[in-house]
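Excluded from the complex is one protein chain; the other protein chains are retained at their positions.
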Amino acid sequence: MKRTEMMTEVSPNWDQFYRQDINAKIPFFCREDRIYDCLFSQQFDRHLLDRLFGVADKMRRLAQTKAGADFLASLLSHKRAMLYFVQPSTRTFLSFQNACHILGFKTSEIRDTSISSEIKGETPEDSVRTFSSYVDLIIMRHPVPGFVEKTAWVMNRAKRPVPVINGGSGKDQHPTQALLDVYTLNSCLKGGVEGKTIVMVGDLKRGRTVRSLSYLMKNYKGVRLVFVSPPQLRMEKDILDFLSRHLIPYRETDDLGPVMREADAIYMTRIQDEHDTAGESKKVDYSRFCFRQKDLKAIKDTCIIMHPLPRRDEIELSVDEDDRAVYWRQERNGMWVRAALIAHIFSVEDQILKRS
Amino acid sequence: MKRTEMMTEVSPNWDQFYRQDINAKIPFFCREDRIYDCLFSQQFDRHLLDRLFGVADKMRRLAQTKAGADFLASLLSHKRAMLYFVQPSTRTFLSFQNACHILGFKTSEIRDTSISSEIKGETPEDSVRTFSSYVDLIIMRHPVPGFVEKTAWVMNRAKRPVPVINGGSGKDQHPTQALLDVYTLNSCLKGGVEGKTIVMVGDLKRGRTVRSLSYLMKNYKGVRLVFVSPPQLRMEKDILDFLSRHLIPYRETDDLGPVMREADAIYMTRIQDEHDTAGESKKVDYSRFCFRQKDLKAIKDTCIIMHPLPRRDEIELSVDEDDRAVYWRQERNGMWVRAALIAHIFSVEDQILKRS
Partner (left out) sequence: MKRTEMMTEVSPNWDQFYRQDINAKIPFFCREDRIYDCLFSQQFDRHLLDRLFGVADKMRRLAQTKAGADFLASLLSHKRAMLYFVQPSTRTFLSFQNACHILGFKTSEIRDTSISSEIKGETPEDSVRTFSSYVDLIIMRHPVPGFVEKTAWVMNRAKRPVPVINGGSGKDQHPTQALLDVYTLNSCLKGGVEGKTIVMVGDLKRGRTVRSLSYLMKNYKGVRLVFVSPPQLRMEKDILDFLSRHLIPYRETDDLGPVMREADAIYMTRIQDEHDTAGESKKVDYSRFCFRQKDLKAIKDTCIIMHPLPRRDEIELSVDEDDRAVYWRQERNGMWVRAALIAHIFSVEDQILKRS
């Protein structure tokens, strides 16, 4: 069934569309076998992951010379992107903005909607559609769950469709964060992700990144997961069920010491106390879920230490100078893999891969 | 008389200059027979309108290919623009910013003056002059009537003059809005604007767009205007007098139903309740000045439906999908015609028109 037919048949209205299972919705956000709107981690299969990582690697190499960087910036120099970030996020904002700049996009930005047409009684959908008039790509972060998806749905049905990338939508999805985590594992671990032991540490209950990352592990054979968390902050049942269903072995513990020795990657996270409802974080002894200078002696020579950042005290500052601490590289990887995703959406990744 | 002479003779000081009739002031804002500072709708005559629309059309066509878009972006790649928008207006801001990007300008922006030198006791004129030091074009929106004009006056007399474009100045002028409205009429109506019946609907008393649009109709032969509004919100006498003086036929009514049948264009507007002094808008039954899905059957096949946006309920959402609803295109037209205006100010429109 062609996409256009599906549109009219399957999605007569937004509410009906939205209620569907994510996997049923994915085809609507694709065009010609490639991602058009990037909304869900579920849109990345192994084939696409490998392709995007290859593109990201190649872009990084090309960008090391002026000629290569100028080539990249020529690819989409005729395009304009809008960063619509109404939820504060300097980190993700800058990562996307610079990813756009790498490919030559001109960018404009909206970081506060209270200042304008919403005062005049315009619906958020009309606002976004207005702003989209001027650009070729929308990258959006929005606090309301489903809002980014709805924007993509609206824009996809418009006479002048514009692709939408989810830069973090409510608590539900932040697909490019998962992408950069897997990219970092894949590029920093010798031989890639397959067969590796990944230890995730901290507030696994409320951390969006560890949830998405666990999910994406279904794309890699032989991965073993170890979840290290305070008893109150264990990984949620839906993810554990998912892992069981996909036969991905996992273990749960609240003791980091013994498991760090076997880790190929340790993924540290901070406590997500902004989601507290009654100060429950204060009752947690988080000091047992921190990585210290002295722990560097305990881990494998090849083990990498990751963190989605921002950090508090989960990783001692002096750890930064160890070569196995890759969280700053991980941060930078975000920019590259986002650039690769945009290159994919705009069908220029072949040009990048062929460039010598 | 040459411009420079006029400057010294006619405008020894700002207050004297400002009090003059607009038509007397226009020559001061021109250089070598082209607009230098764009401040008033009155600066657009038929010849210039036709020229700008031709340039805008050509730019849109060129931008459809990468080669064409890169050509456009090469034209003014050596120029820098400053968007000085101290009155909230995301819509107009983005439209201008992207128009600049189309032509290759680098842009910088000021969106809040409270944060800087005004605290240090600088006059607004000095602030603007300072900021202008760095750029080749100023696009300005300012809540104080006359402020944009004064900036143009100051900068025009400076040793290093910089052109100024009015992006909306108090309640008085918003010339590029009128420009995009006429451009939309001209490009969406078969055979152009001449001889057409244009129905303007809503709060005609306080809507800046319908006032400017009516004014510009003097440039087109055989146009008939129909004003549909609540009795309290009728078009003001100064415009009606202007129309009579220029022999432009118009009619007033408060009943949209019968007149929509004869319309070539229906221009809907929202109620401007931000200008209420005592909640008078609440007494108006605005539901009679809305366009609904069912009305699509009543209007001509060739009739276009316009709206300056933002809208509230004046046009039902489902109308958007009809081909005659052109308000999203109208929004986008704003970017193109602003780009054409900038191309005109910087004398590159011939290069655009000649490009094959």
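In this document, chain identifiers A and B correspond to the written order of the chains, with residue numbering beginning at 1 in each.
What we mean here is this: a contact is a pair of C-beta atoms (placed from the backbone, for glycine too) under 8 Å apart; a residue touches a chain by one contact, two chains touch by 3 or more.
Treat the numbers as computed from the prediction; the structure is a model and nothing was measured.
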Selected from A:157, A:218, A:332 or A:355 as touching the chain missing from the view: A:332
Residue of B:30, B:67, B:158 or B:317 touching the missing chain in the full complex: B:158
Contact residue for the chain not shown (choose from B:50, B:126, B:238 or B:276): B:126
Per the touch definition above, residue among A:42, A:98 or A:302 touching the missing chain: A:98
Selected residue (touches chain absent from view) among A:13, A:90 or A:287: A:90
Residues belonging to chain B that touch the chain removed from view: 77-78, 80, 82, 106, 108, 110, 113, 115-117, 119-122, 126-127, 129-131, 133-135, 158-160
Residues from chain A at the interface with the omitted partner, ascending: 63, 66, 69-70, 73, 88-91, 94-95, 97-98, 101-102, 270, 274, 309-312, 328, 331-332, 335
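The rule is simple: only the chains that are shown with their structure count from here on.
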Computed distance of Cα centres, chain B from chain A, in Å: 41
